[in-house]
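Here it is, the structure in full.
With one protein chain withheld, the remaining protein chains of the complex are depicted in position.
The block that comes next holds chain A.
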Amino acid sequence: MTTTATAPVTAVARAEGRGIAGHRRSPALTLGMLAFLIYFLLPLFWLVVASTKTMGDLFASFGLWFADDFSLPDNLRRVFTVQDGMYGRWLLNTAIYAVVSAGGAAVLAALGGYGFAKFGFRGNKALFGLVLGAIMVPSTALAIPTYLIFAKIGLVNTPWAIILPSLVNPFGLYLMRIYAEDAVPDSLLEAARIDGAGEFRIFRQVVLRLLAPGFVTVLLFTLVATWNNYFLPLIMLNDPSLYPVTVGLANWAAQATVAGGSGDVVPLVVTGSLLSIIPLVAAFLMLQRYWQGGLATGGVKQ
């Protein structure tokens, strides 16, 4: 990937519905898009409906509508009390792994991206090229050797086994570098240097603020990647009290399959699934102004 396009990133925040003047809104296109929207929201609607049902109703009643018994409170109580409240533990683990990994990855990417963008040290291009190439290295191909190394140094079955590999986000570095190139004017850096500010003070007090949208983007997307991670914790952890919610739910689902209809585990899987997606959906909705702007950077340039 080489830098080719140089369109300004600032154009993102423009008002919606521009383009050629005099556009009419189209009922047909809107209806078509609403049909697609139903496809994307229907499974989530099913999940909400299913989490209000008893085990019996899950099998007996129509899947896409509520049954007579409203058992959501009961399901919620059970989710948080079975196995001594293991589910709450899983949620907490997920939050810790995701927040620490995302925070760390975003800080590393911001420091590195700024360093690559604004300092012409020897080997800059070669090192950055190396990192870019690594975007294509599949993370699952790394998981097995990482597991073997961690097993040797005693990191398996600890939170670090999840956090450390999640700190490296080559795409995040790439995003921060192109973001820093545009968002941090050289003249501002020069002025701060003439004022006698040290490089790290400049970074903390001037640069970081300018990088905020890019920073939030990397933060959110690493958060999603870690929150949703399944393969890595699946192989790294075998102590259920360390599981993130993904591995925990998959375990419950496996029990439900083994137990067939008798285990009464399916409502736990369904209600637990619903609860596990709420925090991320909320984070995306609340922070949309930031990440939508930050994302444009990655898409516009190559």
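Couple of notes before you dig in:
The rule is short, and it goes like this: contacts are C-beta pairs under 8 Å (C-beta built on N, C-alpha and C of every residue); 3 or more make two chains touch, one makes a residue touch a chain; residues count from 1.
The rule we apply is simple: contacts and distances are computed from a predicted model.
The protein name that UniProt records for the chain not on display, among "Extracellular solute-binding protein", "Cell division topological specificity factor MinE", "STAS domain-containing protein" or "Sugar ABC transporter permease", is "Sugar ABC transporter permease". Per the touch definition above, the residue from A:75, A:222 or A:276 contacting the chain not shown is A:276. Although one chain is not drawn, its touching partners on chain A can still be listed: residues 1, 4-5, 7-9, 11-12, 14, 16-21, 23-27, 29-30, 32-34, 36-37, 39-41, 43-44, 46-47, 50, 58-60, 62-64, 108-109, 111-112, 114-116, 118-122, 124, 127, 131, 134-142, 144-149, 164-165, 167-168, 170, 173, 199, 203, 224, 227-228, 230-231, 235, 245-247, 249-250, 253-254, 257, 269-270, 273, 276-277, 280-281, 283-285, 288, 292-293, 295-296, 298-302.
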